[in-house]
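Before I ask anything, here is the structure I am working with.
Every protein chain except one is present and positioned as in the full complex.
A and B are the chain letters, set down in written order, and residue numbers restart from 1 in every chain.
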Amino acid sequence: MKVESFINDLQSVPWSLVAPIIILSFILMVIAFIDCFKHGRTNGPQWVWILVIVFINIAGPIAYFIFGRRND
Amino acid sequence: MSLILTEALTKTFNGTNAVDQIDLSIKEGVCTALLGPNGAGKTTTLNMLTGLMKKSSGNIIFDKRYSGDRRKYIGYLPQYPKFYSWMTGEEYVIYSGQLGGISKQEAIKKTDDLLAMVGLSDDKRKKIAGYSGGMKQRLGIAQALIHDPKLLILDEPVSALDPIGRREVLELMKTLKKKTSILFSTHVLHDAEEVCEDIFIIKKGKVVVEGNLGELQKKYQKPTIYIETEEPLESWSQSLKDIEWLRHIEADNTKLTITVENIDVAREYILNNTGLRNLNIKSFQVAKTTLEDLFMEVTK
């Protein structure tokens, strides 16, 4: 029963609308991740920022670009 | 005609004069040093010359041949140069050249030559973020020279460097002064003596000694005698005070330093002096004062 309703829920999600959001936020995360890794100069420990980028959706990468990245 | 002349140049911060009525004359084709202890007002003076700081009063007069924006004719390297570290060394120097008014093609060509001259050819494609202190200093010299300035101003160019970097930059300055006039500040007399013709010694915002280095050396080099005895010699030294060949005397317990007019007369007199002999001479030494002594004296 539960599995069935779960599948039902999944099918009712309008993927054509939601997919772009997921894809774009993933791209944002990848850009921030690669930059954080390569650029290397962060305010505060780099590994913390990597966690923030990977685990906080959308806001994490934004926070990294605004506060974490050292743009000098 | 001097390249730059200042008349009673003054800078006041919160009521105190950091630079107090300084008259400088920087000659063309000459290397000039601004010598003085930390906090004497050297950087402030240079900042006013470059226009980065506004003068409180006085005048700065640039040679009439070079009219308009003074900055066109000046290349400047601050004591702690700060670069856009996201650029490569090459990009930065090209950008500086374009800011200085030369075309991109010209800037690219000259950048190549300059980076070769300062020894950064191998690292020119690297981000400045990865440069060492010495590399940044040399990059700073390259960016200051890119637009062929009439006057190169360097603020403490070697004081932050290790001995090797110091050597490199001083050698570089010796090469540069053949092509352009240099004005640089330092708190180390040796650096000034090594590359400069003219010096201004500054203390508390005022010029205390100025002139051609060679002439100053001649003028201030006086024969000096150092004496050390076993017994205290201070009371005996009082007897020397009125002798006409004595220039300067400084006694400290068993040690005595005297500067004299004529070394032969002085030596004759002192070594035959029985008063001194009774104090048991430990050492007797004849030397010459250097500018270092003068520098120590005036900046004390």
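By definition in this document, contacts are C-beta pairs under 8 Å (C-beta built on N, C-alpha and C of every residue); 3 or more make two chains touch, one makes a residue touch a chain.
Just so we're on the same page, contacts and distances are computed from a predicted model.
The protein name that UniProt records for the chain not on display, among "ABC transporter permease", "4Fe-4S ferredoxin-type domain-containing protein", "Aldehyde dehydrogenase family protein" or "Beta-ketoacyl-[acyl-carrier-protein] synthase family protein", is "ABC transporter permease". In the entire assembly, the chain absent from the figure touches the shown chains A, B.
Checked against the full complex, the one of B:47, B:111 or B:137 touching the unshown chain is B:47. Seen across the whole complex, the unshown chain contacts chain A at 14, 17-18, 20-21, 24-25, 27-28, 31-32, 35, 58, 61-62, 65-67, 69, 71-72. For chain B, the residues touching the chain absent from view are 13, 18, 38-39, 43-44, 47, 50-54, 69, 71-72, 74, 76, 78, 80-84, 86, 95-96, 98-101, 140, 143, 147.
The definition used in the following text is that only the chains that are shown with their structure count from here on.
Per-chain CA centroids place chain A at a distance of 56 Å from chain B. Looking at the complex, you find that chain A touches chain B at residues 41, 71-72. Within the complex formed with chain A, the residues of chain B that make contact are 84-86, 129.
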